[in-house]
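My questions will all concern the structure given below.
Of the protein chains in this complex, one is absent; all others appear in place.
Chain naming follows the written order as A and B, and within any one chain the residues start at number 1.
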C-alpha cells in the first residue's frame, strides 16, 4: 500500500505529528477509503486527539477497495522522520508488504533522499465513540484569538477553566471559590462574545480542562491558519475542540473536564458564590446519578455487602481506578504468543460500543457488557460510556477497553472498591492526574481518602 | 606584512594579528571536544591539534595569509587547555574584536589581547599557561593512497544533512560509491526505526565526486557529531575515505576578509563484526 503527497501537504502532516507528539508517546494511524487519520491519547487518558486528512490531499492513495489499515507506532520515531521538512518536495508512505513496518520516503531538494523505516508496534487503534454533535454550547474563533488567550496563561499551567455565560466568557487558571495553594497566582481574562466568530451558549457552565493538549492543537490550527470551534456541555462532560480546513483536514480533540464534585471549595470564599456553587455541585451530582461505571458494577457482584461510609469508598474507588488507568494501557489487549503484527488481521471485527442516548438503555448495555466481561475474563470490564461519554474502542477482538475518564460516583452501586493491586502506585496517583488541582484540605471539605498507609 | 624586522618584536618568537575574531573563534570552538590541544607554529602557519583517544583527531590550520600580521622564529610547539583558549576568544561574546597573539618561549604564557571594535577604550589581555607538547598522530600518510574516494560538498548543505541525522543513533554507516547510492548515511542502533539519507552524485551540493570503489564503514555517532560545529561554519567540505574506511573531513572556513581557515578531522571506522 502506497500513499504519496506533495511537499507542502507533507509539511502539514509533519505539523500534525508535532502537535500529536505533545499528547502521547504512541501514534495511532488509521487509513481507510476516506483518507488517513492520526490519533494520540495522553498519559492520563483524559484527552484524545485525532487529525484526519482526506484522500484528496494525497497524489497516490493506493488502498485496496473495501479495506482499511491501522497501526500503532512510536511517537518518537514518527517525530524523527517528520522533523526537518523544509527541504521536502515529495513524500511517499509505504506500508511494507507484511505490514510490519511503515516506510517514509522524503524526496528533498538538492537530490537528497531521506528514508525512514519505522516498526509497527501493534495493529492497534483507538476510537472515540462519543456523540460529537449537539453540544449546547458552541464557540468559534480565530486561532489568533485563542492563541492570545493561551498566551495570557503561564506555560506551566495545567488547566484552563472557562466560564461561559450568554453575555460573557471568562478564562481562568482556577475555579472560582476553589481552594488554591497560597502561592498560586490566579489569572483571569474577561472576553466578550463579540470577540468570537460564533458564540452560542445556551447552557451557562463552568468547565475545566487540560491546557497542554489544547495548546498542542492550537499550534496546529495556527499552522493551518484555521479557526477553532469549542463545543461543550456541563462540567464533567467531554469538551471538544474542532478544526476544519476546507473539509480536507479535520481535527477533533476530546478532553475530559473536571467534575465539580472533585473540587474543594474554600470556606472563606464569599458567601454568594459559595451558595451558587453548592447548588451547582448538587445539580451536577444529581445528574450523574444515573450514569455508572463498569468495574464498579463488576465489583458489586463480587461483594454484595454494603459499606457504611459510601463517601469514603467513593474516593477510594476513584483512586484505585485511577491507578489502573495509569498503570495499564487504555485497552487491555490480549497479547497473543506471537506479536499480533505478524498475524493476518480480521479487519472487519471491530468492536464498537455504540453510544446510546437513552439512559436506561445505556445502563442495560453497560450491565450486560460488565457481565459479559466478568464471565469472559476476570479482567476489568469493557468500557461502557460513562458519565463523560467518552469511549475508546479496541480494534482487537478482546473488548477490554477501560474507560479512561473520571469515574462516576453512583453511591448505591459501589459497595466496595476493587483491591488495590499496588500500593506504592496508589498513594500519589492523584498527583499524576492531569485534572489534579493542588489544594489544601479545608474544614468544610470532607476528607475522602484516609491517610496513605503503606502498612496495610 | 611577513617581512618585518625581528627587532620590532623584542624577545617574542611568535606574534600574530587577526582583524576579525569571529571565524577563528568558531574554528577553535569547533575542535574543543577535548581539553588538551597541541599548538604548533612554523613558517607554514599555525596548527592546533586536538585528539580523543586514538580514534578521532582534529587539526585547525591557519596559513600565514590568514593573519594580518604573522611573525615566527624557528618552529614552536606547546600544549594548552582548549577550553581556556576558547573562553578567552569568547570574552566579548558576539561583539566583533581584533586580536593579537604573542608568545615568547617555552614555559611562557601565550598572550592574547582582544580589542572590541565598538569601544576603543576597552581591551582585554589574557595570559594562558602553556605546557609541554606531545606529537600528534599522523593520519595524513594513511590517506595518500591513489584510490581514495573523494567528494567535495558545499558546506552549508552538508552541514544540514549531518545535523539532521537522528541523534539517538549509536552509530552511523557511511556508504560512498561510484554507483547508487553514491553517498548514503544510515543510522544504526535505534529502537524500532532506521533512518537514512542519501545524496545523489548529480546533486547541486556536490562540487566534485570521485569515487572509484564502494566503501561501507561505520563510525561512532558521537564522533560524527563532534564535527557538526565545524561543519556549520564551513563553506566547503572534502570527504575522503580509503578502502578500510578511514574518514577524513577537510573543511574550509572563510573569514570576513576572505582569509581561509582549515579544519581537518580524521575519524577511525568501527570494526565490522558482521
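Following the convention adopted for this analysis, a contact is a pair of C-beta atoms (placed from the backbone, for glycine too) under 8 Å apart; a residue touches a chain by one contact, two chains touch by 3 or more.
Basically, contacts and distances are computed from a predicted model.
A single chain of the complex does not appear, and UniProt lists its protein name as "Checkpoint protein", one of "Trm112p-like protein", "DgyrCDS649", "Checkpoint protein" or "V-type H+-transporting ATPase subunit D".
Touch with the chain that is not drawn comes from one residue among B:74, B:87, B:140 or B:256, which is B:87. Contact with the chain not shown here comes from a single listed residue; of B:11, B:121, B:138 or B:179, that residue is B:121. Against the chain not shown here, chain A presents residues 152, 154, 179-180, 182-192, 194-195, 266, 268-269.
Interface with the hidden chain, as seen from chain B, comprises residues 81, 84, 87-88, 90-95, 109, 116, 118-119, 121-129.
By definition in this document, only the chains that are shown with their structure count from here on.
Chain geometry summary: the mean Cα position of chain A and that of chain B are 51 Å apart. Across the complex, chain B meets chain A through its residues 157, 160-161, 164, 166, 168, 190-200, 202-205.
Of all residues in chain A, only 73-74, 76-77, 80-81, 83-84, 87, 110-119, 121 touch chain B in the complex they form.
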